[in-house]
Structure formats: C-alpha cells, structure tokens
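Note that one protein chain of the assembly has been removed; the remaining protein chains are unaltered in position.
So that you can tell them apart, the chains are marked A and B in the order they are listed, and the count of residues begins at 1 in each.
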Amino acid sequence: MSVLTGRDDHLRRRRFVNRVMELLAWLAAALAVAILGIVIFSVAKKGLSQLNLDLFTKPLQLYGTGPQGLANAFVGSLIIVGIATAMALPVGILIAIYVNEYAHGAVRNSVRLTLDVLAGVPAIVIGFFVFELIVVGHQQSGYAAGFALAVLMLPLVSRSTMEVLALVPDSLREAALGVGAPRWRTTLGVVLPQTIGGVLTGAVLAVARVAGETAPLLFTSSLVASGMQYNPAKPLLTVPLAIYELTDSDNPSDYARAWAGALVLILFILFVSLTARWLATRSRRKIQRAGR
Amino acid sequence: MPRNGKFVRVSLVVAAAAAVAAVAVVTAGAASAKSTAGTVNGAGSTFVAPLVTKWEGPVQSDLGLTLNFNGIGSTGGVAAITNKQVDFGASDAPLTQFNPTCTTCVQLPWALAATGVIYNIPGNQHLKMTGAVLAQIYMGKITKWNAKPIQKLNKGSNLPSTSITVVHRSDGSGTTYNFTDYLSKVSGAWKSGPGLGTSVAWPTGEGEPKSAGVAGAVRTTPGAIGYVDVYYAVHNHLGLMRMQNKAGSFVLPRAAGIKAAAQLDTHPAKDGSLSIVNPPASKKYRGAYPICTYTYVDVQKSSGANAANIKSLLNWAVTKGQSYGPALIFEPLPKAVVTFDKKQIKKIHS
Partner (left out) sequence: MTSLDVSPDAARRPFSGRRMHLGDLILQGLAGLAALGSLVLVGLIAWKVIQGSRLALSTFGLPFIWHVAWDPVHNQFGAGSFLFGTVVTSVAALVIATPIAIGIALFLSELAPRGIRGPVTALVETLAAIPSVVIGLWGLLVLAPVLRDDVDPALHSALGFIPLFGKASYGSNVFTAIVVLTIMILPIIASISRELYLGVPPELKEGAIALGTTRWEMIRGVVFPYTRGGVAAAMILGYGRAIGEAIAVALVIGSFTGISANIFKPGNTLAAWIAQNYAGLPSALALSSLIYFALILLVFSILVNLLAQFIVRRSARAQGLTR
C-alpha cells in the first residue's frame, strides 16, 4: 500500500510542477502581450493629440514657433525608402537567382555566408561605412541614405527570394526546358513568376524593417533643410530621424510630435507587415497548387 | 503567362506606376533645387541655435535668402565646415580646440551670451553658488543638495535632501568648452583632472546630447543640475544659479551681467577668438557674470558660388541680426567686435 501512496505522491508532485510550468508559460505570454499593449497604448495616447492635418502638411522646424508638423519627414522617408527598395530589390533577386539556379558547392555556400554576415552587421556600422564610402568629401544626400538602407535590405530580400525559388519544383523547370525554352527564359518567365508573391513578401518585410532604421541616417541624411525638400541629391529628413532629434528637446510639444511620428511609423509598419503576411499566404497557396 | 498571370500583370503595372511617380518626384525635386539658389546652410552650436533659427524669417524678408541651420553641437559644426558639407559652421569653442580643424576658414564672433547653471529643486530661489563648490559637484564630491558647502552659501534657504543628479553634454559641445574653461580657472582640482575641452572625461553624471537635451533632462529630473545657454533656462522656467564672480558678488546671467563681463576684452585675436570667462576682481567687473562666452561662425575663405550670399548673411547677422538677440538673452556685439567681424567677412571670396 505504501508503494501505491508513494507513487500517488510522486504523481501529484509531477502534476503540480506541470501546472506551475504551464502557468509560467501563460504568464510569459501575458507579459509579452502586456508590454506590447503598454508600448502601443503609450504611443497612441500621446501621439493622438498631435495627429492632425498640420502633422501631414507642415514641415518640422526645431526651435521654430508657429504650427508645425512632420510633412517633410514623411515625404523624405517615402523617397529614401523608395530609393533603397529600387536599389536592393533587383540586386537581391539577381543574387538569389544566382545562388539558386547557377551556383553550386563552395561558391554557393560562400555567397550565402556573405549574406548572413552582412545581415548581422550592426546598422550603425553600415551607416558609418556608407559615410566613409560616399559622403566623405561630398555632401550628405537622400541617395546616400537610400544606399545605406539598401545594404540593410539586401540580405533580407535575397534570403526570402532564395527560399521561394527553392520551393519551386524542378518539374516546372524541366517542363519548360522540355519545350525548348532557353535557361534564362525559364528562370525569368516560368520560375520567377511563380515566386512573385514570396519575393514581394520579402521586399515588403524588408521595407518594414528599414522604414524604422535611424542609425544609418545619422551619417547620411541628418543635415537637413527646415522646409519641404524633395530633391534626393540633398539630405532629406526622415521619420525615425525626426523622432530621434525631437527627443533632444526641452519642448513638450516636440515630444508630442515625436509620439505622433512614432504612431504613424508603427501604423505604416503594421500595415506593411500585414500586407506581407497576406502576400505570403497567397503565394504559398499558389506554389502548392503549381506543384501538383 | 502562368496561372497567376493577372496578378503578375497588375504587379508590373503598379511597379511601372511607382517608377514613373519616382521619376516625377525626382525631376520635380531637381527642378525645385534650382529655384532655391539663394540658400545658406549651416550647422553646429546648439548654444546659438535659438538665435540663428530666429533669424530665418527676417533673413528671408530682408535679404531674400533661405537660411537653414542644424543644431548638432559645436564639434559637429566644425567638422561639417572643415569637410565643406555646409556653408558655415557655428561653434562656441574656437577653431584651435579642434584637430583637424578648418585651416582655410575665417572665424568671427557673431553672438554673445552666457552659460547658465540650471537646476531642478522645489522653490525657484536662484541659489547662490561658487565655482569651487560647482566643481566639487561635477566631480561627484558633493552629492546631496543639503550638503554643508551649499547650505553655507544659501543660509535660510530650505534645501532638500535629494541627491544631486549631475547632467552634462554627451556630444562635443562649445558650451562644455565654456563651462570647463570656467571650472578650470576656479578649481585647481578640475584643471588637473578633467581639464578644459569640448568633450572631457566627466567624473560623474549622465550625458545628454545638445543643449535642449540637457535642459530637457534637468526639467524632468527632480534634483538635477546642468549647464546650458541661458536662453534654455529661461525658456523652460528652470532655476538659474547666481554665480559668484571674482569680485565676490553673486550674479545672474542676464543682460547686465553679460555686458559687464564683455568689458574684459573687445578686441578679438587675429584668428577671431575672444575669451571673457572669469573676469578679474576689480570694481569694473563687480556686476559681471563669470561664465560668459562669444560664439563663433566659421566660413571657408573660398566659399564658391554661394560666397556672396554668405557674406550678406553675415554682415546682416552682426549688425541688424543682433537686434533679435536681447529677447533671447543674447547681448548685442560691442562696436569693436563688429568692426573686426566686418574685416573678417571681407576675407571671404568665391
């Protein structure tokens, strides 16, 4: 009988430990939700007060009086991220094509390793690098900032494109070759279109990532004019940099403007991430269907 | 075209439209660039930033020029003008403090103000402070507001037992140069310790970027102490200390105190530098505030196509521009300094 009781006690203890662990896991998840909730709530609450038309129509002017907004920051961000995407997307896709369709063995591994190393370099080091490469001796510019962001986007775009390219079954390639299509035609006309969804997903996620990057912009696009500026050959104000500079202020309405900028930035990134997720599910379904 | 042909076609159309829009924006931007030919860009000192930004409107109406200024700290300003990234650099520390420095620049003092010592404890009483005690605070030797040395200077004031949170600049700053210049002159321990510079090895305290950052930190931290251009103190309704000058009086950084200190020297050196820190103990300087400073503008001698614009801006700044100063607690430049400045400005050519 004592043996049975002993086993019962032991079981009860094991079950207790199990309950405790489950509780801790629930708590951890609750903590994550709480933190996110607190951050988003803070941003929303403090940013909402400044979320008016002025925010989108008037440029920022530190130490300035009168109505202000972040119009030049929004425009600058769009232009610079646009330039970055235009630079990173074609190059990233080409690299992915090379790795997946042409390279093998050591070459393939070294390119993949290079991309992984590039992905791990801190953004501030990349910012400094671009500064030394193209800003020193010349001026800051939106192009330099775009290039810095493109360097950040490149490994992300490449990697996701590689993953989707690898998912395209060889039967498709062989079928195309079977009807006499040259290899380049096969790659561009048959394989790549299958992956557009995945490629766009990767691109969109990369955009979401760099839209909020501040460090590279410090070195390449921080000496900005106080009015509206559309010329990428000159430094352009961007939303993350505006937020960063507004924190160095003694003026509470500057803080409010920073929160508003943060709110718009988060909403943009959320929207972009959701789009990416939708594209991803869509493309996954397409490829599954194509494979049959 | 494969099965998702429509999707691909739509994506291509969207991409093409985006490309067209991008080209349009860039061309518009390039076109508008030509129309802003009358632009002068500057960067540097956050000490002088309130005044320079104040000038933007009048400069537009009086001279038809667009003035842009980025407050990134004196060190940033000197780096920017040395590397020809801007038309002028603004710095509260003379060019000799930097290495490499702009050897091809002219330097001239274009504004005059004071560095105030700000603090945040209840009851804005304009506490009395000496340089020696201040140095001890910044060296971490005095850590509470109700410490004996501070109490001795402020008999009758109700000082709290709060810890002193020391705030200084983290970026390279001309204001730091002015502040440490003063501390080095009044405290041997400071002089042989951290010393004088735009960026020093602070024994204690937290660093904040830009004058506004220091002011903001002091404003939001009970028990904090900091040093900024006096404009930020007044603008934020922060406590300002009455510093004891060599003559023994406790003076607030106001127009009278700055004017008295400026009497010390109104003839800039050949390179344009001019120091009025810690005036001596004679009757003439009884009302002088001991931590006053000129702030400089640095311009490349050969400034290319924009030289004419820069020169008209600077000539305006040292004459009419000075009238915008008093509201922001900047003292108008003494006549002798203006004469010197005008000669320096003549050295700028395209």
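A few points about this structure:
As a working rule, contacts are C-beta pairs under 8 Å (C-beta built on N, C-alpha and C of every residue); 3 or more make two chains touch, one makes a residue touch a chain.
Just so it is clear, the structure is predicted and the values come from calculations on it, not from any experiment.
The chain that is not drawn here is touched, among residues B:56, B:171 or B:341, by B:171. From the options A:99, A:190, A:237 or A:279, the residue with contact to the chain not on display is A:99. Where chain A meets the missing chain, the touching residues are 14-15, 17-18, 21-22, 24-29, 31-33, 35-36, 38-39, 42-43, 46, 91, 94-95, 97-99, 101-105, 107-111, 113-129, 132-133, 151, 154, 158-159, 163, 166, 170, 173-174, 177, 182-185, 187-188, 208-209, 211-215, 218-219, 222, 240, 243-244, 247, 255, 258-259, 262, 265-266, 269-270, 273. Residues touching the missing chain, restricted to chain B, are 72-73, 75-80, 97-100, 162-163, 165, 170-172, 194-209, 217, 220-221, 223 (touch as defined at the top).
Heads up, the rule we're going with is that only the chains that are shown with their structure count from here on.
On the side of chain A, the complex with chain B involves touching residues 61-64, 79, 82-83, 86, 136-137, 139-140, 190, 193-194, 196-197, 200, 222-227, 229-234, 247-251, 286, 289-290.
Chain contact summary for the complex, chain B toward chain A: residues 1-5, 7-8, 11, 18-19, 22, 25-26, 28-30, 32-33, 39, 41, 43, 49-50, 53-54, 56, 66, 68-72, 80, 83, 85-86, 208-210, 212-213, 215-216, 219, 232, 235-236.
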